[in-house]
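First up is the structure itself, then whatever we jot down about it.
Here the complex is missing a single protein chain, while all its other protein chains stay put.
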Amino acid sequence: MSASTMPASRSRGAGLPFLAPSVLVLLLWMIVPLAMTLWFSTQRYNLLDPTQTGFAGIDNYYYLVTDPDFWTSLVNTLVLVVSVLVITVGLGTLLAVLYDTAFPGRNIARLLVIAPFFVMPTVSALMWKNLMMHPIYGLFGVVAHAFGFAPIDWFAQYPMAAIVIIVSWEWLPFAVLILLTAVQSLDGEQKEAARLDGAGPIAQFVYIILPHMRRAITVVIMIETIFLLTIFAEIFVTTSGGPGTATTTLAYLIYARALLQYDVGGASAGGVVAIVLANIVAIFLVRSIARNLEA
Amino acid sequence: MATVISDTPVKLRASGTVGERAHWAVGVLGWLVALAMFFPIAWMVLTSFKSETDAIATPPLLLFHPTLEGYAEVQSRANYLLFALNSVIVSVGGTALALLFAVPAAYSMAFHPTRRTRGTLLWMLSTKMLPPVGVLIPIYLLFRNLGLLDTRIGLIAIYMLMNLPIVVWMLYTFFKEVPKDILEAGRMDGANQRDEIRHLLLPLAMPGIASTGLLSLILCWNEAFWSLNLTSHAAAPLTQFIASFSSPEGLFFSKLSAASTMAIAPIMVLGWISQKQLVRGLTFGAVK
Partner (left out) sequence: MSVKASIASIHGRVIRACLLAGVASVSLAAGANAEPVSITIATVNNGDMVTMQKLSDAFEKANPDIKLNWVVLEENTLRQRVTTDIATHAGQFDVLTIGNYEAPIWAQRGWLEKITPDAAYDTDDLLKPVRDSLSYKGAIYALPFYAESAMTYYRTDLFKKAGLTMPTAPTYEQIRQFADKITDKSNGVYGMCLRGKPGWGENMAFFTMLVTAMGGQWFGDGYHATIDTPAWHKALDWYDGILKADGPPGATSNGFNENLALFASGHCGMWIDSTVAAGLLYDKKQSTVADKVGFAPVPTGSYTGGPTWLWSWALAVPVSSTHKGAAEKFVTWATSKAYVDLVAKTNGWVSAPAGTRQSTYANPQYKAVAPFASFVLDAIDNSNPNGKTAQPRPYVGAQFVGIPEFQGIGTQVGQTIAATLTGGLSADQALKSAQSATQRTVRQAGLAH
């Protein structure tokens, strides 16, 4: 690293003033709400009931962790994040290879594929709910009907699958964008050489393309995880966490338990738990990404 | 720069009929997938030009009398331009501010790394994993006390903070690919650090900065939690506009589609136009 050729003191001293503003505002952004959240989480504080006041100790945490729905919500969050990751990375890799290949009108086709990335989550949720998956007016129902099947009531029968479909549709373009760049950066000669060695398309894909994309895949997983952990609008618009608790994720549970009742204490406890979980995830991600990125 | 992506991929050799057929198959598949992905959007746009009764007809109508009823009704209830203007201002403002903070930070991390650089970077990213619902009330109280509720400045600040981690990280990956020798050569010539950033680094990293800005713009434009909760009318962006057309009484598919189309059109057009920059930049250092 060329930085090491410079005197260390100058290097560090020179960097700090430039880094400081970002770190400072982010610290404020982190610490002010965090401090408030921590403080509120130990208080009896309900916006709708000013008569509830005073120190609550760990009561708010107790109620959250002993809530049977809390564990369901953790599982749901995991299911949602992992399913979407598997779908977007899997399909994304295949599509990246597909759109790396030349065919007539490829550039336009590519534009169409990445279009969902620009649609705001509320709109895509409303669109899928009303125009696609509605059991009576939706297109899926109509198609099912045409083939003689009973229309599926997605949000009642397969609620989690429905949410996964919507979210995957939103994030697939992102995966394709990044993975496509990675495939394109692959040296053409390498593939050519493999071909001459008699490697078929599948062998090429497994032994040459995939290893080359490992880094890009890690990046996709990391960025998507960050966004998927806080998914809210899609659930709010379509299932409101139900039926029952079938689609209640942690973010939605905090909303349902705390915000719907304006229990600031409970919401804050939920927030703190979410922060802790986020950091656990972050540590795991840090490990794998550190290995991949700092290379 | 390291991430120069060739836009001329390896062509499948059309040698013999097998290759020819494979070529066709790839084309057909590529188009099928593309149309499938785009279909919901296309269907929504189509629905926006139907009348309300045509919009819920079963089976759905492919042929119908196109009408602007939906759009007219939407516009008569909410002035699209005001919402769109707010969207533009807060998205551009939030992005510009984030870049302003992020460029020096990324510079310092890329060119003067310390032992804590990586930790700082990942800590920044982890701030993004906190569900906003958890801190809504604290932020709301803070905004109330600072008089920032329903102001564009307030929303810009939130958006800046929301996207700063991603922006810093993306810029960091770009800056790391700028050859250090160039900056060092500049330093020999007596350039101070500000000059170094302004005259050497920025021009070199412009494509990266552009794509970072684009991504930030998209994320700001589509943000629907803070904008719905912290603004009411003066600073309300298009997400609020949409919220007034979802599930009202009576038939609403056409109105909803019209409002949705209006809300996503600007950012989609921008995204398409700048697709090249976006593709080139969205590597997050994934491509060496």
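Order of writing sets the labels: A and B. Residues in every chain begin at 1.
Just so we're on the same page, contacts are C-beta pairs under 8 Å (C-beta built on N, C-alpha and C of every residue); 3 or more make two chains touch, one makes a residue touch a chain.
Just so you know, these numbers come straight off a predicted model, no measurement behind them.
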Residue touching the undisplayed chain, where the options are A:110, A:212 or A:257: A:257
Hidden partner chain, touching residue among B:64, B:80, B:140 or B:272: B:140
Hidden partner interface residues of chain B, rising order: 56, 76-78, 136-137, 140-141, 144, 149-150, 228-229, 232-234, 236, 240, 243-251
Contact set of chain A toward the excluded chain (per top definition): 44, 46-50, 52, 59, 63, 67-69, 134-136, 150-151, 153, 155-157, 236, 240-246, 256-257, 259-263, 266
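Methods note: only the chains that are shown with their structure count from here on.
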Whole-Å gap between the CA centroids of chain A and chain B: 15
Residues on chain B engaged by chain A in the complex (per definition of touch): 3, 5-7, 9-12, 23, 26-27, 29-31, 33-35, 37-38, 40-41, 43-44, 47, 56, 58-60, 101-102, 104-105, 107-109, 111-114, 118, 120, 122-139, 141-142, 160-161, 164-166, 168, 180-181, 184, 193, 218, 221-222, 224-225, 238-239, 242-243, 246, 253, 256-257, 260, 263-264, 267-268, 271-272, 275, 278-280, 282-288
Chain B-facing residues of chain A, complex: 1-3, 11-12, 14-19, 21-23, 25-26, 29-30, 32-33, 36-37, 40, 47, 95, 98-106, 108-124, 126-128, 130-132, 136-137, 139, 142, 145-146, 169, 172-174, 177-178, 180-182, 184-185, 188, 191-192, 215-216, 218-220, 222-223, 225-227, 229-230, 232-233, 237, 250-251, 254-255, 258-259, 262, 264, 267-268, 270-272, 274-275, 278-279, 281-282, 285-286, 289-290, 293-294
